[in-house]
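Take a look at the structure set out below.
Of the protein chains in this complex, one is absent; all others appear in place.
Moving on to chain A:
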Amino acid sequence: MEGTQLLKCVLYTWGANSYGQLGQGHSEDQAEPRRADGGLQAEQTRCMAGGGGHSAVITESGELLMCGQNHKGQLGLSHTSEVITFQPCPLTGCSRVQQVSCGWDFSVILTGDGQVLVCGSNAFGQLGVSPGITHSAEPLHVKTLNEPVTSVAAGLRHALASTALVLTFSSAGFDHVTPQKVVAGSTHCICLTVKGDVFLWGSNKHGQLVSESLFLPLPVALDRSLLQGERVTDVHSGWTHLVAKTESGRVFTWGRANYGQLGQTSQRGRIVSWGWNEHGMCGDGSLCDVTQPRPIPRFRDATALLIGCGSGHSMALCSLKSNEDSAS
């Protein structure tokens, strides 16, 4: 049959849902993805963001939809009641929304013409408006940003905005940088430049800034040699960890790791083997060639200190846990 095939786009949400932030029309936590397009048209979604208890979605035509917790007016709907399906956020004098970022209990909206609108809690000045305003259920215009903004980000209690104009940093020998995007963690900040450099500042409590200091008050450039000299093409952040994609398509993660958020297992001292295995030299108990590096099961709980290979045999010096049978 002739004609173009239309891809149907479906929005799925899952996880915590006490405030209806999944937009599924109820407030039960969901352990598996379920469709959340009740309030949405069959349009494609171009941007989506989640805050502490609320969600925001921008459609292809630039309409902003919000749902979830709304006690501080973070949904920008001019009221403070919870919403359990995605509702359009009417923005007067704004035809299109370009980007949205959700903080803990506030939202930062970037319009098509580079203006920034904010709503929700201002308890820590995160809205960038008069400190006399404690919170706002109506999106407020951030007037002090008088240049077109190209990227916004929201952390737990802070917000960032970058413009297309050249910035000057006073440290690290970089005089002029052009921001590509800004990203916020819970208490840290990231700026990715068009040249592919990553600047980091804020809290380094969990090593997310790759620094020896606990806190960086000024942007510091990430050492590119850590990424094998590659340019960074995109960067994202969770509360306390970072994910960066480089020009070769590789993905690097760093920061807090205790819940497995870096997607890496601890590699230190682990013994892996691969290759010819006719005499069992790969040590996996079989005589079949091993095509990909695989851990040797026998050494699962051991730490290798030294390894060596002969022609058809392998050796490893390990330190075992004290309750292991050292004779085996």
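We adopt the following convention: a residue touches a chain if its C-beta (ideal position, glycine included) is under 8 Å from a C-beta of that chain, and two chains touch if they have at least 3 such contacts; residues count from 1.
Methods note: contacts and distances are computed from a predicted model.
Have a look at "Response regulatory domain-containing protein", "Integrator complex subunit 13", "Diphthamide biosynthesis protein 3" or "Gamma-secretase subunit APH-1" and point out the UniProt protein name belonging to the hidden chain.
Going by UniProt, the chain not displayed is called "Diphthamide biosynthesis protein 3".
Where the complex has a chain not shown, which of A:19, A:86 or A:199 is the residue touching it?
Of these options, the touching residue for the absent chain is A:19.
Of A:52, A:139 or A:255, which sits in contact with the chain we cannot see?
From the options A:52, A:139 or A:255, the contact with the absent chain belongs to A:52.
When the complex is taken as a whole, what residues of chain A touch the one chain not shown?
Chain A touches the missing chain through residues 16, 18-19, 21, 52-53, 69, 104, 123, 156, 186, 239.
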